[in-house]
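Yeah, one chain of the complex is gone here, protein chain that is, but the others are all in their spots.
By letter and in written order, the chains are A and B; residue numbering begins at 1 in each of them.
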Amino acid sequence: MSMQSTEQFSPVQYQRRSQLYRRHIATGAAFKAVANILTVDAYSKTIEEVQKASHLGLADLSTHPRLGFKGSGALSWLNQQKLQLPENPNQAVQQAKGSLIARLSQEEFLILNDLDMASLTAEKLEARYSLDSTDGVYLLPRNDSHCWLALTGIQAPDCLAKLCGIDMRVDKFANGEIAQTSLARVNAIILRYDLGVTPCFYILSDVSLTEFLWDGLLDSMQEFQGVPIGISALKKLSQDI
Amino acid sequence: MAALNRLPPPYGLLLNRDNDITFSFENRDYTGFNGDTIASALAANDQWMISRSFKYHRPRGVLTMAGQDANTLVQLPSDPNILADCENITEGQIVMAQNYSGKFEKDRGAWIAPFAKFLPVGFYYKSFFKPKGIWEKWAPMIRKRTGLGVIDPDFQPEYYDKQYKFYDVVVVGGGPAGMAAALQAAQSGAEVLLADENPILGGSLNYARIDVRSEYAENIRKKMIGDIEAHNNIDVMVNAICNGWFADNWLPIIKGRRLYKVRAKEIIMCVGSLEQQAVFHNNDLPGIMMSSAAQRLIHLYGVRPGKAAVVLTGNTEGYALALDLLDVGIDVKAVIELRESVPQDNDIVKEVMARGVPVKPGHAVFEARKSKNKQHLAAVEIRKIMEEGVCAGSGEIIECDLLCMAVGYTPTYQLICQAGGQLSYDDATAMFTLTNMPKSFQIAGSVNGAWNLDSVFAEARRAAIIACNALGKKAQTVPDPIIDHADISPNFRWPIFPHPKGKEFVDFDEDLQVADIINATRDGYEHIQLVKRYSTCGMGPSQGRHSALATARLVAKATNKTVAQTGVTTARPPFAPERLGHNAGRSFYPAQRSSMHYRHLEAGAQMLQAGAWYRPAYYGPKGSKSESVHAEVLNVRNNVGIVDVSTLGGIEVRGPDAGEFLNRFYTFAFTRQPVGRARYALLTNEAGVIIDDGVACRISQDHYYVTATTGGVSRVFQNMLQWNAQWNLDVDFANVTTAWCGINIAGPNARIVLQKLCHDIDLSAEAFPYMGVREAMVADIPARLIRVGFVGELGFEIHVPQHCGEALWDTLLAAGKDQGIRPFGIEAQRVMRLEKGHIIISQDTDAMSTPMEVQMGWAVSRKKPFFVGGRTLAELEKNPLSRALVGFVANDIEAPIPLECHLVLDGEKMTGRVTSCEMSPTLNKPIGLAYVVPEKAEVGSQIDIRSTGGLLVTAEVVDLPFYDPENQRQEL
Partner (left out) sequence: MKILTCPLNGPRNISEFTYGGEFHHMPDPKNSTARKWAEHVFFHANEAGIVTEWWFHNATSFWFLAERNTITDEVIRTFNASDIFSERQEFNDQTTNAGSN
């Protein structure tokens, strides 16, 4: 896979476009492509952005691969794929290559690719799924049903407290914990998985509400001087341990 | 320049005297200090009258200095009804008084006061009900006279928001009890929030005098605040009002422009007590105030409350106040002691006597007298108390400009009663008491009847220990409760002295006098709740804070009941006035957008919101609806168009029992539906009423993709899950509505355009017939194609993954350019579906519509063993229809086009209504659907519709569909 970072990319050259791409362009985003996936690399200098992200940042990962499986056979099939699965619902565990597997109920799982796209877990599982005879395992198109945002930084719990009725302070809502709840009046999956030492909350919500949620989060972040950040800053934070 | 009544430091705990602040009141400039409220700064400048009363326009001034009364409501330029004793002054602020006509000083509205005897309680009810219609004439005049501030119609909305907070223990009230409880809870390991509505912690320790030398309170206050600030486990919120209690210890706490939604595992209410007024003639004159108000003025704001004072008391606190007054140089003319004897062995009382203040035991203030300008207290007449509420025939006049009332308290019961606490009355202490606290909820301090400071601390700590034990913190022994002796109750049992001339106000907000309350009971309204509604007692801005106790006592006496039996009216949230902005917060109106949303905007679409979804109504300038829709329709009928159908619901039904499930859920039969085919799916509830429709596409043997209406899909999905929670079929459901976006390409040229982008399947009518379903690549995007058409032309519904929607839209428009493809909106789609006679669920159906009524009996299988609405429909089919939905055309082109909900008439009788009606661009006449009686359902029947302007339009019932009855065009 080749990294292309010198060219200027335009989201309209890609089939898959985030609902937010116009907002990203208006905010001065520089995009980065990995294979056929275009994400926001950064809005400003990465070094500054890492600083901001460790305080309070919001990233759009909606074009980044993910998928879901559910059904009575999902647990055993995923086990056969030699994945580490969470014991209980509403927990997530990280795989060796960085992707996350979240258990949303006894019979439902969500797979989020790692930020570097090193693991290709989602792609591999999707390919395997269509080959195997998989009774009682049903694929969920999480790439398209949900947007994927990341709220990072030490102020993230305070910011979430303005939108969500669950106590997400770092000593109350553990790393790897998931809440499927109401955020700014819409349903959302909130998954805490820290990037290095920086608190990080992945937020997945109905894709048709992407702009509503993005705008609402940014508004809520203003009080703390939070800003949009690109994937570069996220990766940098994850290396900082 | 020093204001007339300003005291030097250390008086004025809340003041920062570095800078003067100038503001205006009634167009006159005043100066005050940082930390002053409007009321305190005015008082410092000897301006005592702040408002005019609601009914009689009487002069009113400082009463509580705690924001608990309506006397201090003033007008700011954009804000009516601001509490002048809470609102801090700011530089250049413009403050006006409220509720007067002409001049504040010479209120023309005050003419009404002498006519008070013609305005008895229940005046409106008695006066304006006859003759019929008279109220409408009087109402505008009365409304003009009443009401308080004025709203600013140019007001711009401001930013308000909300925040959740979570604590182990929330202590409401930062007085001595609250501080002690918070400290104890924090020391026991709990995370504590201590909230207080005042600018600083301390409560009564900030102004009350506990010892002769006035040192004790100050020392203990400083120590406790220091300890609290040093403790990491305590969050302090000041200027923060807890405005209610809701289920499971959920507290709305307002601070500034934010409403905090606080969840507490344990609550300790240390909300204190509200001092009560004595009831006597002219007790509302400026210059007459609660003893605590005078102490607040002195200690918090450094304002001398008068020059010559009389203290009316029934407790020892009146004596402590007298010392405070003496200390700041006020001539204390007398202490009027309501009790028959003066307490003997009390150091404070002894000190008052030692300083030469005359004490008059067994006396009351019989009336207050007005100054020359009638706006201030000038003297009081005191008389000996002969029996309860009855004074001697004559008495003694004492000139004074300040009368302080220290006759008792009411516990601040509002939040506690909301939580389920029960209010009773203790005759021994003459005080309301609170019992029956709910789980995880306690009270401590004066609200719990503790008046001795040591018992206040002990009780507060005890409550905190109980709370922490309940939280599972390290268990501690709970000390025994301490009950203060009834002797130290500060309440005098009957500080009410009716006067032959009345004007002994029970309720200042509503100008209600003793007789008003008594007469309400005599008019037959004996229950306290009825007294309230009939007399309006307690309905004003202070919500009975100072009238509830006196009213309960008066009603009890008048009805020969006990005060406990009489009780008080319900105190609902909010405790204090709150702004709509606090309730609204930020405006979270979720808006759903399809992936093609911005393309619609760029193409000039007028958007409408259907539920939360934005959808393109039509493409063209505002106001061009009929031409735009007309052109869009004709382009689809004659050429090709595309419409964004992403909002359409989509549910994956997968598993070995998928077919069996649909068979039970929808009205049609599905088990033998071939793979690669779509079938109409009509959904009824158990009552046989139509609640949704869509198509079920069989993608494979065990996999259906079912569509549902935009507004109905959530409920359909919920219903599926709920039924299968009972049936336990081997089937899985996934709501993929937004995961797939959809574009319907429709029109005779649709296939030509689609063929340019889709090569892996045969799109011909033979290979891919009407109601066929295929999976294919369209413009290199994996797609589901369904040959359905709501609009009745050759059409393909193309469903692709959401994030590819915009790319597909762009590609389709580019591919169809040569054919003149153009997008069409929801309005055109609605017209075309009507031309095809398709119903829209919940527009053409209502909460009673069955499939038979809407001519869809064909979509109901009678052979299945079971489906959800089946039994009810079978019962209903035993009886004749009571109405039918039919198609009609209005042949009279000149007549106004009937609209939705216009009535179908049979003579004078209403027999049905129009559900849809549009001008058909294809047929060139108005067509519609209407419910009619079954006799009129036959083709050719004439129906009368009452159209716009009451005009009767005759329409003819016709067969459906209106357009292409052979269905040849959609099957091309």
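The rule is simple: a contact is a pair of C-beta atoms (placed from the backbone, for glycine too) under 8 Å apart; a residue touches a chain by one contact, two chains touch by 3 or more.
Just so it is clear, the model here is predicted, and its values are computed rather than measured.
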Could you tell me which of the visible chains the hidden chain touches?
A, B
For the chain left off this view, which of B:230, B:247 or B:901 is in contact with it?
B:247
In the complete assembly, which of B:686, B:762 or B:935 touches the absent chain?
B:686
Residue, one of B:557, B:599, B:664 or B:822, that touches the chain absent here:
B:664
In terms of residues, what is the contact footprint of the unshown chain on subunit B?
246-248, 250, 261, 664, 686-687, 717-718, 721-722, 725-730, 735, 865-866, 870-872, 875
Counting contacts across the full complex, list the positions on subunit A that touch the omitted chain.
89-90, 104-105, 165-166, 179-182, 187-189
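Quick note on the criterion: only the chains that are shown with their structure count from here on.
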Averaging over Cα atoms per chain, report the distance between subunit A and subunit B in Å.
36
Going by the contact rule at the top, pick out the subunit A residues touching subunit B in the complex.
12, 14-19, 22, 62-63, 70-72, 136, 138, 140-141, 143-145, 161-162, 164-167, 169, 172, 184-186, 206-212, 216, 219-220
Looking at the complex, which residues from subunit B come into contact with subunit A?
161-166, 261, 586, 588, 590-595, 597-598, 613, 646, 652, 654-655, 730, 732, 734, 736, 738-740, 780-781, 801-804, 806-807, 810
